[in-house]
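Below is one structure. I have some questions about it.
With one protein chain held back, the other chains of the complex are shown just where they sit.
Each chain gets a letter, A and B, in the order it is written, and its residues are counted from 1.
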Amino acid sequence: MSDIEDRVRRLEGRVTELEDQVQLYQLMSSYGPLVDSGDAEATAALWVEDGIYDWGGGGTPEPDGKVKEGAAGAAFSQEAIADMVRGPYHQQIIHEGAGHVIGLPHIVLKGDEAVATSYSRLYRRDGENFRVWRVGANRWEFVRSPQGWRVRRRINCVLNGSQEPRDLLRSGIEG
Amino acid sequence: MSDIEDRVRRLEGRVTELEDQVQLYQLMSSYGPLVDSGDAEATAALWVEDGIYDWGGGGTPEPDGKVKEGAAGAAFSQEAIADMVRGPYHQQIIHEGAGHVIGLPHIVLKGDEAVATSYSRLYRRDGENFRVWRVGANRWEFVRSPQGWRVRRRINCVLNGSQEPRDLLRSGIEG
Partner (left out) sequence: MSDIEDRVRRLEGRVTELEDQVQLYQLMSSYGPLVDSGDAEATAALWVEDGIYDWGGGGTPEPDGKVKEGAAGAAFSQEAIADMVRGPYHQQIIHEGAGHVIGLPHIVLKGDEAVATSYSRLYRRDGENFRVWRVGANRWEFVRSPQGWRVRRRINCVLNGSQEPRDLLRSGIEG
């Protein structure tokens, strides 16, 4: 009997880990549809309340917690992330036609925390075709909350040939 | 004993749900290879017999069930989907060099039905490079059949800046 109980306990642990992996896939694959449809609240709710989204050149957090708009900027709270989605810069991008696509991530789970590494691409409508405006190296740091997995910090760094995005990609892969 | 039986029953349910998620990943990741290799029958077999593939501007189903060819069109049966793959429009695209790429989907499972939201990209050979010809918002509606998951309806709507593709992306994400 105890043998079966051990096997069931181990199975429960393995299934929980698989569910964590899939839940993080689900969270990351919802980012694009939420931000491209312009749902500011639902996008922001992917993060914890004081979560950080640094989309390049953001530097240190702003004491006032305001979003820094533009191609390089950052948001340092759910409220600031929602402001970014509502802001004129992002609104223009999605009203011209845009797709924020998150590729299959590599995920390292450690109990109630996780790190994912993925590529993001921002395609923008350009006449009869689309241009690839940004290809980013992404590091996502997650924490398990009572409501499920949430983003604590996402860093998105354009692959411009410099060391920073290359180091960011490497940082999330073990071995 | 009943405690262990309960735990095993719960595990069976959780594992079935994970398998559903993976089976839908498998179905969606087979679409591109099948349509780019030109296998009309195998592509059509991803759908149920009266399944719908609306790739933009399709409007209402045709009473005659014929495929509407071109950049905007639709097919309203397995047979019409196979006709689309065999048709001169699609054949030209794949003989010039093309990749129909389906991104990591967000999936909402509800028993024997499921909805997936994903981005599609159609890359076409263009000299020494490829151009991104289409970036689409996609909603896939699935039904579990005796032979496994099948597509009941897929809507692919170019991200042209209008409200329709943005609403389509939002429709498949809960919360």
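Here is the rule we use: a contact is a pair of C-beta atoms (placed from the backbone, for glycine too) under 8 Å apart; a residue touches a chain by one contact, two chains touch by 3 or more.
Treat the numbers as computed from the prediction; the structure is a model and nothing was measured.
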Original post:
Who touches the missing chain here, B:98, B:137 or B:158?
Top reply: B:98
Original post:
Since one chain has been left out of the picture, which residues of chain A touch it in the full complex?
Top reply: 4, 7-8, 11, 14-15, 18, 21, 103-107, 117-119, 121, 131-135, 137, 158-161, 166-167, 169-170, 172-173, 175
Subject >> Residues of chain B in contact with the chain not shown >> reply: 1, 4-5, 8, 11-12, 15, 18-19, 22, 25-26, 28-30, 32-34, 36-39, 42, 45, 94-99, 101-105, 123, 125, 128-132
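Note that in this section only the chains that are shown with their structure count from here on.
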Subject >> Inter-chain centre distance, chain A versus chain B - centres from mean C-alpha coordinates, in Å >> reply: 24
